[in-house]
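Remarks on the structure that follows.
One chain of protein is taken out of this complex; the other chains stay put.
Presenting chain A:
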Amino acid sequence: MSNQKKRNFQIEAFKHRVVVDPKYAERTWKIIEHAIHEIYNHNASGLSFEELYRNAYNMVLHKFGDKLYFGLVTTMSAHLKEISKSIEVAQGALFLEELNRKWNDHNKALQMIRDILMYMDRTYIPNTRKTPVHELGLNLWRDNIIHSGKIQSRLLSTLLELVHKERTGDVIDRGLMRNIIKMLMDLGSSVYQEDFEKPFLEAEIRLNEEIERVAHYLDAKSEAKITNVVEKEMIANHMTRLVHMENSGLVNMLLDDKYEDLGKMYNLFKRVPNGLSMIRDVMISHLRETGKQLVTDVESSKDPVEFVQRLLDERDKYDKIICQAFSNSKTFQNALNSSFEYFINLNSRSPEFISLFVDDKLRKGLKGVTEEDVEIILDKVMMLFRYLREKDVFEKYYKQHLAKRLLSGKTVFDDPERSLIVKLKTECGYQFTSKLEGMFTDMKTSEDTMQGFYANHPELADGPTLVVQVLTTGSWPTQPTVTCNLPTEMETLCEKFRSHYLGTHTGRRLSWQTNMGTADIKATFGKGQKHELNVSTYQMCVLMLFNNSDMLSYKEIEQATEIPASDLKRCLQSMACVKGKNVLRKEPMSKDIGTDDAFFVNEKFTSKFYKVKIGTVVAQKESEPEKLETRQRVEEDRKPQIEAAIVRIMKSRRVLDHNNVIAEVTKQLQSRFMANPTEIKKRIESLIEREFLERDSADRKLYRYLA
């Protein structure tokens, strides 16, 4: 056991011990039943709560919750029947004292039992809609003691008698009286089921009243005492009910941004132990629940930008609540962060969507926004980024989206782009952003290269302008190299560039990524309408063919350009089937491209704009197969990182046990992603197979590093 305690990290999924022994449940219940007896017999000091908790936990985990729950009911009822007898036999004035003493004992026992059965209380009971342990204990007390025939009437008459005695001038034990009344209050919930605001305000008014009274005529020392009593009476005993009140409880205040009410509640509950943690717990579970709905909602996943915006709004909302009502408490802030971290990762697409959100903002959303506002938005995005467990997935998408932004020539927002990279770098270190920075460098270098090229070839000034971006392999997202046949004039130009480039950079290899380029071409239509068309390289290749022909069949186009069929169809579709952009027309007219279609220049093409944007490479939400592919690439990329971490750790530690290897690897990698323990295990096994590690021959937990 001592060994287990030492572990500073545990992976839940592996912790559960395997239980298949049918006698297991009976055996474990006996242990817990025994503990309950010991608690009621004031022998609790010899019990190990940790062990009992674990036993109860395991019973619930292994689906023996019923046994545990009903065992508790039976055992507790039996004890209460015994207690009932001992109260019944108490004579005269001892009656109330005995009742009070037993009530206190029962409450203490109940507290301990609830602690042991905490896991049942949190999972099994809500799931099966049973009464929580504490409430159950109160109900059983009510049924077995207070409503026991021999006690009920005697209690009532004793109390009335005491009230009468005091009125007539006798001295009575007020403390005892108060305790008993309080007990009845605790039990008789029906009496206290009033609206939230009433007891709530009442509590505040009473507090102030008492404080005032002290100020007026009581000794100053009494203030603390009185406040204490009032606090206890008015707040502590009603907290749970106040918080969970239907229609007006804490959750509703959160929903409706009731800063003032929330602030009141915060200030009141602050006065009693556990008061704030109760508010916090409710906030966390509410936030987790709504957050979970938000990120798993199919509708909101359809629009990534909207999805992220809603997350940002939710964060703003709670940020404001904590700021306005919860005195900007650090622990509440932490609770907010941990809740976000919890639910944001429930949707595996969160990294992709956050990157798409940034893409959207940097493309168009930030126009007309001041620099400071841009920074604020980016800082908020970074906040969400920090919650991500799979930062490497974000990096992968960010790289793809950035590539598209850079290559589409829309680098208007150079400053925010760089600002975000700096933020990512501060957050995750140089390694994380080095490739992204490499992409910017490539863009800058390419600019210089093009200037050098045209300076060397002044004769080209009249022809078409070529802009080449030389992308370093490895820095950019990998793309399959698909070449197509460029128009002759472009082909010649490209060849010239190639020899220029290779002439100044020996030992390099250039391959054209025609699927990523764009072109601006000038076109004149039937009635002399002139337009500048902004198209993709593929579309340019197709359009240039019409300089020499009036009509081309699909097959002719395919043969001349050698553009892959799926790309060609998409590119023809965007030029022949989209209204307002239909610079081509096809026969027969239809929405889809068929391999027997014929294409013509649409002489009647009109547009109110001179510049017509037809083909743009915009980052989009990935389709399912694309998503799986990216996922697979991410998983592949993780393997060497996990192995490197294992080797680094083992190299310095030489010998280390399994759990610590898992924990340290997880820790080392968590700034980039949450390594899956199963995957770590696989990597360890692979390293054993390749003789980097071995298992210790004596201690099965240990791995040894083989130098």
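Observations
The rule is simple: a contact is a pair of C-beta atoms (placed from the backbone, for glycine too) under 8 Å apart; a residue touches a chain by one contact, two chains touch by 3 or more; residues count from 1.
Please note the rule applied: contacts and distances are computed from a predicted model.
Chosen from "Nuclear cap-binding protein subunit 1", "Proteasome assembly chaperone 1", "Ribosome biogenesis protein ERB1" or "Defective in cullin neddylation protein", the protein name that UniProt gives for the omitted chain reads "Defective in cullin neddylation protein".
Residue in contact with the omitted chain (choice from A:Trp512, A:Tyr554 or A:Tyr703): A:Tyr703.
Touch with the chain that is not drawn comes from one residue among A:Glu299, A:Asp448, A:Glu636 or A:Glu689, which is A:Glu689. Contact between chain A and the absent chain runs through residues 14-15, 17-21, 657-659, 678, 681-682, 684-685, 688-689, 695, 700-703.
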